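Before any comments, here is the structure.
Every protein chain except one is present and positioned as in the full complex.
Moving on to subunit A:
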Amino acid sequence: MTPTQRDIDLEMAAHRAAYERGRASGGPAVDHPPRDYPPYRSSALRHPTRPLVAVAGDPEAVELHGPVFGHTDVSPLDADLTGQHGGEPQGARITVTGRLLDRAGRPVAGQLVEIWQANAAGRYAHRLDRHPAPLDPHFTGAGRALTGPDGSYHFTTVQPGAYPWRNHDNAWRPAHIHFSVFGTAFTQRLVTQMYFPGDPLLAHDPVLRSVVDDDARRRLVATYDHALSRPEWSLGYRWDIVLDGPRATWAEEGR
């Protein structure tokens, strides 16, 4: 039996309630999703069942550094997803901007930010996406940028559409933009997704709701910022990214 949205909603509510009970009795806040989150069906066979082995004490130097990206790797044109194919893509033009920070609030400068997304109709320019929504000849949906000295990044793109998937019956992903980010240490590596405020699908999505902590989940939703909207041109969204990371890099740099 394929579960319904209601079945999945009940499962997700049970996971959240169990977490809240744990918090009420002094359990720790958990920022990241568990690798095993049964309402997200694909996690069942793809998560390790043994505890991770901690390397907190003495990581390799290479793990406390990260690959270096520079202007040979990324062109400023890579950050405008609406300008890559010789014509304006369909959909509402948006800009997404924010800062890449470490947990101490320091800007993470000169690092690679990559994004990818569906087009305005909810279709990826990917050969395996079978959603019967139109492809857009003027939109591929992939962008790259390097963060500035203040950790800031800027993308121009279009508002992505929601799209169906097969997790359960009548499953729909809320509109989102995938982000891949590097920090100064390889162990700060982050792949995540940015969501849009006010989307009714946020309540029903097991990928987003795998983040069971309400505050942590809210941090995945961008803020509409009218001051970033440009007249006659685009709507502006702001989304800061804070990299988790090994304590060792902090100690090293904080001295």
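Note that in this section a contact is a pair of C-beta atoms (placed from the backbone, for glycine too) under 8 Å apart; a residue touches a chain by one contact, two chains touch by 3 or more; residues count from 1.
The working rule: contacts and distances are computed from a predicted model.
> Suppose you had to identify the omitted chain by its UniProt name; would it be "Zinc/manganese transport system permease protein", "NADH-quinone oxidoreductase subunit N", "Protocatechuate 3,4-dioxygenase subunit alpha" or "Nitrite reductase small subunit NirD"?
The correct option from "Zinc/manganese transport system permease protein", "NADH-quinone oxidoreductase subunit N", "Protocatechuate 3,4-dioxygenase subunit alpha" or "Nitrite reductase small subunit NirD" is "Protocatechuate 3,4-dioxygenase subunit alpha", the UniProt name of the unshown chain.
> Just name the one of A:1, A:24, A:191 or A:227 that touches the chain not displayed here.
A:191
> Quick one: which of A:37, A:155, A:196 or A:237 touches the chain that's been left out?
In the complete complex, the chain left out is touched by residue A:37.
> So one chain is hidden, and I want to know which residue out of A:1, A:24 or A:53 touches that hidden chain in the complete assembly.
A:53
> By the contact criterion defined above, which parts of subunit A meet the unshown chain? Give residue numbers in ascending order.
Touching the chain left out of view, subunit A contributes residues 28-29, 31-35, 37, 40, 42-50, 52-56, 58-63, 65-74, 101-105, 112, 114-116, 118, 124-129, 140-142, 144, 178, 180, 186-187, 189-193, 207-208, 210-211, 215-217, 219-220, 240-247, 250-251, 254.
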